[in-house]
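What follows is one structure encoded as structure tokens, with my remarks underneath.
What you see is the complex with one protein chain gone and the rest in place.
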Amino acid sequence: MNTPNKTVIIAGITGAMGQQAAELIGTLPDFTLVGGFAPHATPQAKPNLLITNKIEELPPADIWIDFTVPSVVFKNIRYAISHGYHPVVGTTGLTAQEVLELQEMALHDHRGGLIAPNFGLSAVLLMKFAKEAAQYFPDVEIIEMHHPGKKDAPSGTAIATANAINANRDLSSPSNSTETIAGVRGGQVNGIPIHSVRLPGYVAHEQVLFGAPGEALTIRQDSFDRKSFMAGVKLACQKVTTLQSLVVGLENILD
Amino acid sequence: MNTPNKTVIIAGITGAMGQQAAELIGTLPDFTLVGGFAPHATPQAKPNLLITNKIEELPPADIWIDFTVPSVVFKNIRYAISHGYHPVVGTTGLTAQEVLELQEMALHDHRGGLIAPNFGLSAVLLMKFAKEAAQYFPDVEIIEMHHPGKKDAPSGTAIATANAINANRDLSSPSNSTETIAGVRGGQVNGIPIHSVRLPGYVAHEQVLFGAPGEALTIRQDSFDRKSFMAGVKLACQKVTTLQSLVVGLENILD
Amino acid sequence: MNTPNKTVIIAGITGAMGQQAAELIGTLPDFTLVGGFAPHATPQAKPNLLITNKIEELPPADIWIDFTVPSVVFKNIRYAISHGYHPVVGTTGLTAQEVLELQEMALHDHRGGLIAPNFGLSAVLLMKFAKEAAQYFPDVEIIEMHHPGKKDAPSGTAIATANAINANRDLSSPSNSTETIAGVRGGQVNGIPIHSVRLPGYVAHEQVLFGAPGEALTIRQDSFDRKSFMAGVKLACQKVTTLQSLVVGLENILD
Partner (left out) sequence: MNTPNKTVIIAGITGAMGQQAAELIGTLPDFTLVGGFAPHATPQAKPNLLITNKIEELPPADIWIDFTVPSVVFKNIRYAISHGYHPVVGTTGLTAQEVLELQEMALHDHRGGLIAPNFGLSAVLLMKFAKEAAQYFPDVEIIEMHHPGKKDAPSGTAIATANAINANRDLSSPSNSTETIAGVRGGQVNGIPIHSVRLPGYVAHEQVLFGAPGEALTIRQDSFDRKSFMAGVKLACQKVTTLQSLVVGLENILD
């Protein structure tokens, strides 16, 4: 009685993430890559594997991994759901309205799927734990550290963490420290101070600091390399065919 | 419709923890301290509060907080359960056999209670999160840091953390590093290396380090002061009357 | 050939720091406490020790430790220098003008002394190392963490650290990160971002983060208790009689 083998196609198979995903699937005994799609792919057919630049040529499969671009992701996932694929979406850029429309399609077809803005398990677990800890530690600050080339401050993950914490905490006991230099106390999201550090050598890191009388709890995650996302993609592939709806957020399919 | 007020007695009310617990109950609007018990207490009766050195003189109450000593805790809790109190036990020293016997008594009487080796919420959450993270990050090491006066290494919390992690993880990918100096790779509990630091200035701290390709997750807790235990005692008092059995471990009554 | 024994008087001997200093001197074999001064001290004379509330009654001594209050420190130290004591000053509140005047007096009398805004060795070493590292790592940010009761943000030590770093660094390569939430990039002192965290459980902590391509250097100090200042006072007493001028800053008498 083997685990039934699942078939996979990858949209965006020529991109950096798509290539890593293809490599990942190649190492997983229970999954088989049967198709790849990319607008500039050179069409080729090996035994059991079709690479194509025409979406309608793709073979049927259990899972549709999508690492494409914002301009095509909505069209891709609509196609995937309506053609019987379970989507695993790492592409960003879907609007709230588009996500809602896709979720309704998926619900109607009883088709499970996952849209994950972040496939990094350390970041996803940090958010999950921070939300949980906030119930007992309402006093909290966030420090995120990135390379100097990052365009925005704070990071999207830091904002998402603050929102998750806030949804789950009681009244905090704010400090009365007066800023003698503007900005030192950070910027606030829902009353939670966020501090953004930008230094060469750093990649992508986040710390959540909780304090209470006589004790402290700190959760930290470090992302050194995008290859870390593949552990999240693997987890998504293992669970997506058992889901009953189009779930948003890797944290929502963790046990 | 008010929250019904709950009555509390404290065994060991003259000790350091007992006094802090009495102070805590005094600050909680929904709880009333009605009795205190200690072998060397000077008996005194104020309106609605009786301090005594005779256990049988204690008034009935909803909750029995116990911060006594190993030699009497078993007798105390047996008395508490059989006399209708919900026990909240911070005293250490109960044997596994004694815990089992108390749990059977509690089950028979449908009386909920809590035995908590550690009332520090940061330590309890660290263990809970570490256990959960281990499912996704099987490669892990523990570093605990304490003051030089601590008698044993590793700490009981570090051992408990390693056991919790091990119960929940897949096969790890162990390092092949060869020790050129014996001991540098730490001591192992279920294959998980534990490193114990003993330095002046430190109080009681624990870090759990998880690593995976391209990312890391670290959970750290710091206990600076025993007053931090009172947040755990408060939580226990809020939940103990709703429990159906004698639970061991504060982590098992967290939501 | 013994180390010659040195005599000490303590101004402010009834205050918290003065009492700790008296206790410290009592444990040092090469130093003898011969006098204590405080406005509200109960005058008493033990063999070899005079406690008084009249400054002119104080016996001569090698060292004048001053833990008094801003309103009297200037008068005290002027008295100390002109009466042949080597001052070790932990009292804050001297103006720049007063420091200068005292330094001129000390120079004229060839009398060494020390004014130390911070006797915490970990903080002083952090500043020294940060200054030194800045020469090789111009890209740097500071994070300081204190209890919520601290009135100002950032801490004086953080500002002093930024100034020390700035005096010693080349041009940094600033990040272009745009703040989408005002304040997240901290407040700047000489172009160095400072981030101030205020959380219960924390006492007084500072981190200096240096980053460069492919590497990072972090220096952190934690002050848990004012008793840590006594190691700095001891060091000052050991060196002050060999100084040729009135030095400002414990870091300037480190080897």
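So that you can tell them apart, the chains are marked A, B and C in the order they are listed, and the count of residues begins at 1 in each.
Simple rule for what comes next: a residue touches a chain if its C-beta (ideal position, glycine included) is under 8 Å from a C-beta of that chain, and two chains touch if they have at least 3 such contacts.
If you're wondering where the values come from, they're calculated on a predicted model, not measured in any experiment.
When the full complex is taken into account, the listed residue touching the unshown chain is C:L126, out of C:V8, C:V88, C:A106 or C:L126.
Listed residues B:A116, B:I165, B:A216 or B:L246: the one in touch with the omitted chain is B:A216.
Residue positions on subunit C in contact with the hidden chain: 120-122, 125-126, 128-129, 132-133, 135-137, 210, 212-231, 235, 254-255, in rising order.
By the touch rule set out above, subunit A reaches the unshown chain at residues 201, 203, 222, 224, 228. Those residues of subunit B that touch the chain absent from the view are 139-141, 143, 145-146, 148-154, 159, 173-189, 193-202, 209-216.
In this text, only the chains that are shown with their structure count from here on.
With centres computed from Cα atoms alone, the innermost chain of the structure is B. Two copies of one chain, subunit A and subunit C, touch each other, and the residues they use overlap strongly: the shared fraction of interface numbers exceeds half. Copies subunit A and subunit B of the same sequence differ in orientation by 180 degrees, per CA superposition (steps of 5). Note: centroid distance subunit B to subunit C, computed from Cα atoms, is 40 Å. Centre-to-centre spacing of subunit A and subunit B amounts to 36 Å, using the average Cα coordinate of each chain. Averaging C-alpha coordinates per chain places the centre of subunit A 48 Å away from that of subunit C. For subunit B, residues touching at least two other chains, in rising order: 222, 224, 228.
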